[in-house]
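Just passing along the structure, written as structure tokens.
Of the protein chains in this complex, one is absent; all others appear in place.
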Amino acid sequence: MNAPMLEVRGVSRNFGGLPAVHNLSFTVLPGQLKGLIGPNGAGKTTCINLITGALSVSAGEIWFAGGKITGLPLHRTARLGIGRTFQLLRIFQEMTVLENVMAGCHRWAELGMLQAALHLPGARGKEKAIRETALEQIEFLGLGHRLSMAAGALPVGEQRLLEIARALAGRPRLLLLDEPAAGLNDAERARLGLLLRSLVGRGLSLLLIEHNMDLVMSVSDEIVVLNYGEKLAEGSPHEVRNLQTVVSAYLGEAGHA
Amino acid sequence: MLAQVLQFLLAGLTLGAIYALIAFSFSLVFRTTRIMNIAQGDFSMLGGMAAISLIGLRLPMFVAIPVAIVLVAFIGLAMERLIIRRVLKFPRMMIVMVTIGVSMIIQGSAIVAWGQDSYSLPHLSGADPVQFLGAAMLPQTVWILGISALLSLAFWLFLDRTMMGLAMRAAAENRLMASLVGANPARIVQLSFVLGASLGALAGVLVAPIVFMNFSVGILLTTKGIVAAIIGGIESNLGAVVGGLAVGLAESMAAGIFPSMYKDVIALTVLLVVLCAMPKGILRGASR
Partner (left out) sequence: MKGVHFLGSAIGVAAIAAVPLFVRDEYSLGFLVLAGIVSLLVTGLSLLVGHAGQLSLGHGGFYALGAYLSTILTLRLHMPPLVALVAAAVVTALIALGLGIPLLRALTQFHLAVATLIFGMLVNAVLIVGGEYTGGFTGIQGQPPFSIGPLVFQGDVANYYLVWGVVLLGVIFAVGLTRSQAGCVLRAIQGDEMGAQSLGIDVAWEKVKVFVVSAVYASVAGSLLAHYTQSVTPAQFGVGNSLEFMTMVFLGGKGSVIGAVIGGTFIRLLPQFTEFMKDYRLLVDGVILTGVLLFVPQGVVGLIAGGWQRLIPRRRPAAPPDSGTAAGQAAGGAQ
């Protein structure tokens, strides 16, 4: 089955007349790791916000797993199976690592209030499944030794892993990662790269926004390049890396800096 | 018939001007400190009650009123120094609760000082209505509309056109940056509270002759002022005026149509409906 997991069709978004994203189209196939790169301000985070529904589109459509999701609010797209991590971490600081990840199971394991409060039999089964799934993700991300630590007390690198674990706990089909390597050192970044590839190996589709060229180039199957909200190029890392337009877009930014 | 409509119109504008002043003070404090001060209306109550007491002590009106306003300004200063200063770093919810606590303290003190009775202040220039286009108009109305208009203009100019005003608004957005360019955020918070209290007290003094003042008037005024600010958009100077007048006129019209016994119920219902219908609430028009 090669129907795209995610399809962005001619999407535009204006902020008071200024186009943040303009006529953007690209797809992410099932089991593909797509990188999304571009200079600062190119519209990458806006793009993710549009896909998840945190922002509404000014024009265009977004399709996910064969269904139209344009205009759906944030919690609805999450329910459909789109997970995300944030550039500026949004973990639950005062909850423990375990609780953070358990919260991620909400998508598939919601309990009614009455059921939950009175610990009715149906609830107990679900709560067990939630706990097991959470532990599984925590182990997978290598955070097993931090189970009962308050999330806010973790070092940044582990907080990023926590956010990924939390997103994975929801068993998403598509994972959107917004600069997950920010603040990581070389070793951590390398581990992250391996992690991302192993997620793809599990059948997950990934859209990765990253500034770090080494990481993006080494893990992505394909890359989309944005500049000033428009698609500049799309192709394999090798193809994209050598395109003159891409190089000058980045150099141009550096030149003005 | 026309005269009657005009009557209600004038009453509505009068009340509306008072609500506009309160909305303005509320918005002033919010725009410069990001604090929503629920005790705002209580400053008006204090202003009115203090003026009443001072006049009761045989002070002439032109002395009693400024003294009352200054006293309330000091209370605003005290509130800032003793309480607000300590809670600036608290989460928003706690800050609002603190202002509620202060409101309770002010109201509670008012009960102790003046009991639960209602009082009234003499009009600024006599209580005899004047004929205006066939309707009877209180001279107090002229004072209220005139002073409100002047003050609104003055504050608009201040906040939008002077460096000080700009600094105050900037400090609310980003305290660190503001202090780096030489503004003193702490002083700004202080100034805002004092100004807000003074403005509120003035509104209270102006409205005291036509409304009965008692300890509980504050919270009702605050509520109407807040809704007025919400309607008009809290970041906008004009908004406070528009919102205030809207609330005042609506109240006046309702009082005209329904039996006066239901006045409060109608007013509160309208306020509640307005709040429920505003999709983005108080931050509509706010930059954040």
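Every chain is named by a letter (A and B) in the order it is written, and numbering of its residues begins at 1.
The criterion applied here is as follows: contacts are C-beta pairs under 8 Å (C-beta built on N, C-alpha and C of every residue); 3 or more make two chains touch, one makes a residue touch a chain.
Note that the structure is predicted; figures quoted are calculated from it, not measured.
Enquirer: Give the labels of the shown chains that the missing chain contacts, considering the complete complex.
Expert: Taking every chain of the complex into account, the missing one touches A, B.
Enquirer: Per the definition of touch given earlier, which of A:L50, A:I69, A:M102 or A:V246 contacts the omitted chain?
Expert: A:M102
Enquirer: Using the document's definition of touch, tell me which of A:L29, A:A150 or A:A182 contacts the absent chain.
Expert: A:A150
Enquirer: Which listed residue, A:L29, A:L111, A:L135 or A:A190, touches the chain dropped from view?
Expert: Of the listed residues, the one touching the omitted chain is A:L111.
Enquirer: Among the options B:A51, B:V227 or B:A240, which residue touches the chain absent from this view?
Expert: The one listed residue touching the chain not shown is B:V227.
Enquirer: What chain A residues would touch the chain not displayed?
Expert: Touching the missing chain: residues 52, 54, 73-75, 78-79, 83-84, 86, 90-96, 99-100, 102-107, 109-111, 113, 116-119, 123, 126-127, 130, 148-150, 152-153, 166-167, 170.
Enquirer: To test your reading of the contact rule: which positions on chain B touch the chain that is missing from view?
Expert: 36, 83, 86-87, 90-94, 96-98, 100-109, 111-112, 115-116, 216, 219-220, 223, 226-227, 261-262, 264-265, 268-269, 271-272, 275-283
The definition used in the following text is that only the chains that are shown with their structure count from here on.
Enquirer: Please tell me the distance, in whole Å, between the geometric centres of chain A and chain B computed from their C-alpha atoms.
Expert: 48
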